[in-house]
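A short write-up of the structure that comes next.
Note that this complex is displayed minus one protein chain, with the remaining chains in position.
Let's turn to subunit A:
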């Protein structure tokens, strides 16, 4: 049985068949980002506050998840974790693969999220904190009222990239037998021997979700900036700086119009 001739119409059919599976993929994304936000915050704190031993632990955690392929991490969690906890009297053999997937992706994202949090908080000008202290605020008050709102604006675009990367990474979950989008597409392609059509509709679906997420985060960033009077942002990466220059140019234009009007 060889591969069938290309049928354009099948793309739409597969697309519709894939849609119900989207729920599972999004569940993995939402679940792992939630785990990642918690893990990322916990990992960022000791490094921001330079807590002696925990700082090291957090560094090792981040290095491990950044330095090894996500596929290997999935295998390690799925096959390794049950072995690891067995001596402790915990039986994970009945735990659904989905739980391992969410945990692995969550900790993976957490490593990157912790770096994003750390970078954003450190990027807030030291003078802002000093001004907060000078008016009499305590450390936590300064963090909550002055530093975090400014750090959030810096972190949102990075966070957006991480969520999109996470979405695409979930395409590996089928290797553990979780029937998310990619797994479903493969099955569909296999059944009718129309792989290309299946993968095209799969690509379209990922692209649409990614694009939607991109717009969503852009909108979030803009609305934060608007609320903060297009505050100037310090120290960003190259892409961030380019975006910033565009924004400054726009701001300058608005300023001129305001001045002449």
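Keep this in mind: a residue touches a chain if its C-beta (ideal position, glycine included) is under 8 Å from a C-beta of that chain, and two chains touch if they have at least 3 such contacts; residues count from 1.
We adopt the following convention: contacts and distances are computed from a predicted model.
Looking at the choices "[NiFe] hydrogenase diaphorase moiety small subunit", "3-hydroxyacyl-[acyl-carrier-protein] dehydratase", "Glutamine amidotransferase" or "Amino acid ABC transporter ATP-binding protein", the name in the UniProt record of the chain not drawn here is "Amino acid ABC transporter ATP-binding protein". Of the listed residues A:4, A:138, A:193 or A:223, the one in contact with the hidden chain in the full complex is A:138. Considering A:122, A:175 or A:228, the position touching the chain not shown turns out to be A:228 (whole complex).
Contacts to the hidden chain, counted on subunit A, fall at residues 125, 127-128, 130-138, 141, 145-146, 149-150, 153, 227-232, 251, 255.
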